[in-house]
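Only a single protein chain was left out; the remaining protein chains are all shown in position.
Going in written order, the chains are labelled A, B, C, D, E, F and G, and every chain counts its residues from 1.
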Amino acid sequence: LRKGFPEVIFCQGKTIEQIVWIFSKLGEENRNILGTRASMEVFLSVQKLYPAAIYNELARTIVVSQGEDSNKTGNVLVMSAGTTDLPVAEEAAVTAEVMGNHVRKAYDVGVAGLHRLLDKLELIRWAHVIIVVAGMEGALPSVIGGLADQPVIAVPTSTGYGASFNGLSALLGMLNSCASGISVVNIDNGFGAGAMANTITRMIEKVAHEDKFKK
Amino acid sequence: LRKGFPEVIFCQGKTIEQIVWIFSKLGEENRNILGTRASMEVFLSVQKLYPAAIYNELARTIVVSQGEDSNKTGNVLVMSAGTTDLPVAEEAAVTAEVMGNHVRKAYDVGVAGLHRLLDKLELIRWAHVIIVVAGMEGALPSVIGGLADQPVIAVPTSTGYGASFNGLSALLGMLNSCASGISVVNIDNGFGAGAMANTITRMIEKVAHEDKFKK
Amino acid sequence: LRKGFPEVIFCQGKTIEQIVWIFSKLGEENRNILGTRASMEVFLSVQKLYPAAIYNELARTIVVSQGEDSNKTGNVLVMSAGTTDLPVAEEAAVTAEVMGNHVRKAYDVGVAGLHRLLDKLELIRWAHVIIVVAGMEGALPSVIGGLADQPVIAVPTSTGYGASFNGLSALLGMLNSCASGISVVNIDNGFGAGAMANTITRMIEKVAHEDKFKK
Amino acid sequence: LRKGFPEVIFCQGKTIEQIVWIFSKLGEENRNILGTRASMEVFLSVQKLYPAAIYNELARTIVVSQGEDSNKTGNVLVMSAGTTDLPVAEEAAVTAEVMGNHVRKAYDVGVAGLHRLLDKLELIRWAHVIIVVAGMEGALPSVIGGLADQPVIAVPTSTGYGASFNGLSALLGMLNSCASGISVVNIDNGFGAGAMANTITRMIEKVAHEDKFKK
Amino acid sequence: LRKGFPEVIFCQGKTIEQIVWIFSKLGEENRNILGTRASMEVFLSVQKLYPAAIYNELARTIVVSQGEDSNKTGNVLVMSAGTTDLPVAEEAAVTAEVMGNHVRKAYDVGVAGLHRLLDKLELIRWAHVIIVVAGMEGALPSVIGGLADQPVIAVPTSTGYGASFNGLSALLGMLNSCASGISVVNIDNGFGAGAMANTITRMIEKVAHEDKFKK
Amino acid sequence: LRKGFPEVIFCQGKTIEQIVWIFSKLGEENRNILGTRASMEVFLSVQKLYPAAIYNELARTIVVSQGEDSNKTGNVLVMSAGTTDLPVAEEAAVTAEVMGNHVRKAYDVGVAGLHRLLDKLELIRWAHVIIVVAGMEGALPSVIGGLADQPVIAVPTSTGYGASFNGLSALLGMLNSCASGISVVNIDNGFGAGAMANTITRMIEKVAHEDKFKK
Amino acid sequence: LRKGFPEVIFCQGKTIEQIVWIFSKLGEENRNILGTRASMEVFLSVQKLYPAAIYNELARTIVVSQGEDSNKTGNVLVMSAGTTDLPVAEEAAVTAEVMGNHVRKAYDVGVAGLHRLLDKLELIRWAHVIIVVAGMEGALPSVIGGLADQPVIAVPTSTGYGASFNGLSALLGMLNSCASGISVVNIDNGFGAGAMANTITRMIEKVAHEDKFKK
Partner (left out) sequence: LRKGFPEVIFCQGKTIEQIVWIFSKLGEENRNILGTRASMEVFLSVQKLYPAAIYNELARTIVVSQGEDSNKTGNVLVMSAGTTDLPVAEEAAVTAEVMGNHVRKAYDVGVAGLHRLLDKLELIRWAHVIIVVAGMEGALPSVIGGLADQPVIAVPTSTGYGASFNGLSALLGMLNSCASGISVVNIDNGFGAGAMANTITRMIEKVAHEDKFKK
């Protein structure tokens, strides 16, 4: 079974001093650490402590890997429609990966260009769980939910303007299509989607391991 | 050019006496009359005055045809996803028709079953204007907008429950996809969509007639 | 693998005639059928067609079982806090069951009485997926999410009054705790929660069957 | 028929690197390009690549013209009430123009000064489609809709303060007057209005060309 | 100066027993009494007590006149657009009248038919205060505010459907045009508008009487 | 009767160039000019054109006085509760004054200290119209409305935090007390309140002048 | 110290069968029982079980007294402005009383008639805790909070119409005046206010008993 599951620090709203202090404290226990919503400035301070820390500028994540490596065992596909949703999609991808999943990405699919979406059917079949990140393309999860048999985790984003109301519009649209195997996490919560996906793949792994479902 | 364009009576919120009185007054001018949001009870009273009046129970419309017939000249396609959106879709269809358009309908298309939608491409090519009526399938207009070159008029409906918030959720989702040749009318406003479609086909007809665009 | 997966009819907003017609059409294909949000009156009409149909008055569901029986293979636990959330909880339970899962229920747990919740740890360990239904106890999913390693699907309900705003308050509270392995479906959407839970257990079953995760 | 229809880049929320990269990629295909919501800084970078690019500072648009010229064939009138709505009105005008329409403007009409509006009747008759941009004067589209036979596309803007709620108030007001041949696009979505207007004039042009409406 | 200013009873939310008891108590003091939001059933009970009480079925008001008569001294014009706004308009008219004002009415004016509005200029000049009642025609007060020099009191109504959101949309639209001598009362509050108009005419009367402004 | 009624420029959302240009154009007609929501920077540019222009830093108003002087004839009292409401209260005061009214101020009254309010009864009796500006003290207008016979114009302000929701909370509270001779203008709209007050005093003046109310 | 503290049943949303079953189960333990939000029909069924049960029709409460009597020890004053707030005020009063407090009531105080409020200063001094129930008079708690030194518990009610938005408006207004020793419970939650008041008086009693504060 997987090892090295990370501790998580939500950096937004904390001072650099507080963040560095938490990182150092957690590091003593030889755990992997994931920092989310971290600015470059935060990263530079953390890097002094952990020179091997890795920063994903788009996702705004810091990953500190120490301790045993985790065997990647679940297949998580992250899909999104456009450039402005990338930060949230990347946060989901980094989270799922650091928690021990294989992650693939399809960041160029939108409902107004169905062919590009239909090109991804192979990728969809590969996945155990699909994360769909969308702001102005709030319709994307229900279209994908119709094509896929897997659990779909929808993440509304606060991109867009006007009647997008900071993601509320996408959130509501996604909630209204819950019937087809979709559930939703908070606006911009790439981390939550990655963590939920991981909770599912971990359960899959556990059951397969225990042979509970053998027939 | 078209004749017999109807007068319109919005019956909701009026007493039967008020409605019958308006119908009788308008009828004197030998005009066609369209009554919307009319209950069966209202219809029965109007029918005494105009025995040839026609009631569409689903659309809740009353049509009184008198005076010259209108030549149907525009092609309006009304699409919707499900049974619960039918009343609004029918209101749009009746309105577009009584105003002088050819109307066709595709009431069984949804984003979660793309093949049924792709079967309608022929019908889509036929249309000059497309009306898309959707409540829980708020994503439908943007998917159709991606497939079609025509003006798309989106009508959110107040069906659904929970986070559908009486159509607000569908409305917001539709507004967020305005870039692809979509514009939106009020929640449940099938009449307004039919009237807007007609305004467009009338303009097409007028320009074609005047040969303005000849090359 | 599971058989007899049902067709589903959402009865709300449809006339009895429409519903009976859809039931009869689907029945011809010898499928199991699940009707949701069905009144007693609807059931009585459906029963004439399928005398063996079963009505759950609380859940307002109709189940028509024909064709092969489904082997139950996933473990779904449905939890809720109080009497007023029962209809939604039951809808989730019936849905998960008719789709082929073992379902257990804990309908008497609330955050203000932690001991009753701590009594359920055994039951929690049994589950592959946990559905938590809550209206006035909007805090319940995050407390359970803290106790459990399983995917938690939270269903806000429209019970309560005043600032519960028809479930909006519970919905928002649940979205804010997405970090701990929780995702959310629409207000009162017991069906969607059951279907999402089933999508997860089906994926577990599929992977276990394919031995993909064997080590 | 029209040529040189542009590719469009929504610049907001993208980094300068991303934008320049997309411009250069699209440019290779010898297409016209329209960039919207572009800052001066973005323009200066794009200009290095395309020295003939034109920036409209008010509209915040970049237009790169290459390839064949488009014959302008539709008549689009853009109306607004005040200075603060100009950026959105200009975005609509630039969009309609670069897509191949004749564009005229009436930026000084308001409901509280009806005479100035009545002076524009000539201009109104000229148009095939009318775009009305309004924030604090949310009433403008319905007044114009009453004077005009053409399709009216209403664009709410986020100007104003207090109970204007970033354009929501104007949006709702416009939706409530959809009956008279008005449909609505997203708040501040000048681009969407221009594109919708163009979809209509293109359809007019196509039908006139095909002689479909000949009598 | 005016006499016989009435006591007011807001009947909604009170039992018939409570209402009759308050009427009888107030009546002992020989005052005029105005009951608002009174059902026919309430009126029939009050009538037993005061056989001369007058019921306005549209306005849902009860007026009991006793004591000295009031000399009517202010000129209040009540304007509205359509049939569905009549109950609120009538409540405003009855209130202003029973408080001692001359009341005239123009109930057939709308922004989409400017000529009918321009026909009322004479009436507008007659008024000291103008009350404008509007739901779907939320634009009406600002158009009238542009034509008139008098104080305009705008009353949003909860008629309409969809994005009218029970009058919220009209309310917001009216608030956004406050610059031109308009102020707003609560949704459906015909009484409040009549009372506010009366407060203004009473002040006019008082100042004229005191000769304060003589030059 | 009053002379020199000013032209008004709403400076927010306009560039300095646009503002200076409008000031210079209006100035040619020898009118008084009132600029609202003007920054110090705007003022400095206007001052170059009109060295006698006066800036009220708190109110953010610019007043250019030229042409004939206006005889002050109406009595307007501006009341507010606290320091943070001062900018809006001052905007109302400057507006009422430049339009030809005597203005007095009571800026230190709050509902939690009734004695300070009861000290102002003399001042209240002096007024023809009362403007009440309040944010966190949303209750103030109804308390004053209970003490005064004059028309009360309530101005909600966007001060406060949390559940003040940028003035929405104060706005709603004020709308709910419309029965007692109160009407409301937009959030932070000191100008609108001043203009409405002036519309009332001008009407008083006109009637008194015409001797219409003589008895 | 107090005895006989009651068990509480929230009857709304439960079937009569469920309610009677819970009453009978709780009754076995010889406890006092308080049922809230109970219809007359519910009461009649409960009365068969407990002939001595007392129904308060206004408050919609059922009280079953058995076991030892509680010594009343805290002083709770319930204040409200008008007839329509009485049900909620009575629910608060019944709750505080059955939990062992002396309860007095002042149901005729409003901010527009300050003298009636100032008449209650004696009553205010008597109280240990004050509950203020208000819908349209949302200002009442802050006025009372200014007069009193005691903890004030504010209960917004859903009476009123239009912009009262089912109590939201009163709720927001009350939250904005929290500085002066006021805290708020849910809309219409008379029970919660009574229970909170009781929690305070119980703590007072406990401390006084333990002599902790002796000096």
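The working rule: a residue touches a chain if its C-beta (ideal position, glycine included) is under 8 Å from a C-beta of that chain, and two chains touch if they have at least 3 such contacts.
None of the values given here were measured: they were computed from a predicted structure.
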Output for the hidden chain's shown neighbours is A, C, F, G
Out of C:Gly35, C:Pro87, C:Pro151 or C:Gly173, the sole contact with the unshown chain comes from C:Gly173
Even though one chain is not shown, chain G touches it at residues 1, 8, 10, 73, 128-129, 149-151, 153, 171, 175-176, 178-187, 189, 191-193, 195-196, 198-200, 202-205, 207-209, 211-215
Residue positions on chain C contacting the omitted chain are 110-114, 136-140, 142-143, 145-147, 160, 162-165, 168-173, 175-177, 180
Touch rule applied to chain F and the missing chain gives residues 83-84, 159, 161-164
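Definition applied: only the chains that are shown with their structure count from here on.
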More contacting C-beta pairs: D-F or E-F? The answer is E-F
Taking each chain's centre as the mean of its CA atoms, chain B sits from chain F at a distance in Å of 47
Residue numbers in chain A touching two or more further chains are 162-164, 171, 175-176, 180
Per the touch criterion, the pairs are A-B, A-C, A-D, B-C, B-D, B-E, C-G, D-E, D-F, E-F, E-G, F-G
